[in-house]
Structures are given as C-alpha cells and as structure tokens.
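Below is one structure. I have some questions about it.
Yeah, one chain of the complex is gone here, protein chain that is, but the others are all in their spots.
Right after this comes subunit A.
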Amino acid sequence: MLLNADSMKPIYVQISEWLENEILNESISADEKIYSQYQLAEMFNVNPATAGKGINLLADDNVLYKKRGLGMFVAADARKIILGKRKSSKLHSLVTELAQEAVQLQVEEEELVTMIRDMHQRIKEEQS
C-alpha cells in the first residue's frame, strides 16, 4: 500500500482490479459466474494460486460470493461496493499525490482547482 509505483502492485491485486473493472463496465453482471482461478491463471499467465488470491480479495470485500460447488458469483451490490472502495482509497491516494506534486511545482491552489475542473468537464463531455 505504501509503495506508490503502479506497476509495482502485486499481480493478485492487479487481477482483482481487472475483475473489478469487468464488473464496473458490466462485462460481467450481478449474479453471474466469474472466471475461475484456472481461467484467470491462463489468461494472465500466472500460477493458479496467485489468481485465486485475487479472487479471494474480492470475496473478502463481498464483491463476490461463493456458491458451493459452483464457483464464485458477482454480488448484487458489487458495483456499489467497488465504487465506494475506489473513491475512498484510489481517489484519495491520487489526490494526495497530485497535491504533493503541485506543491513541489509551486502550482497555486486556484490554478490546480481550475485544472481539475477543466479536465473533469472535458471527460464528462467526451463521455456523453
């Protein structure tokens, strides 16, 4: 957690984030079965134990639930949980980094806020 370089994230974390993205963009919907650890292992070329750890990470957060003998399924409120989690952890750390960088570059508060507002608007327009 304290290591900032993104590529340095453990692979199982990267796998769980990839699964979260699949759920967020609705490639996998609620109550649908998720990839097995063996499928993930093949997809990412990693040991099945590592892939299993990525799945367990999401099960711990209640994003996934287990059906005995059938595998892991997406929880009904999975999207909500993921969004909440991302807001509190990812966004927070990105903002911290951004603010630190701004201070180092002597960018004033006003300027920084304007930059964020402009970018936010542009992306929203592009999406609509």
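By our rule, a residue touches a chain if its C-beta (ideal position, glycine included) is under 8 Å from a C-beta of that chain, and two chains touch if they have at least 3 such contacts; residues count from 1.
The rule we apply is simple: contacts and distances are computed from a predicted model.
According to UniProt, the chain absent from the figure is "ABC transporter ATP-binding protein", selected among "ABC transporter ATP-binding protein", "Tetratricopeptide repeat protein", "NADH-ubiquinone oxidoreductase" or "YeeE/YedE family protein".
The residue touching the chain not shown here, chosen from A:N25, A:N45 or A:Q106, is A:N45.
Looking at subunit A, the residues touching the absent chain are 2-3, 5, 8, 10-12, 38, 41-42, 44-50, 53.
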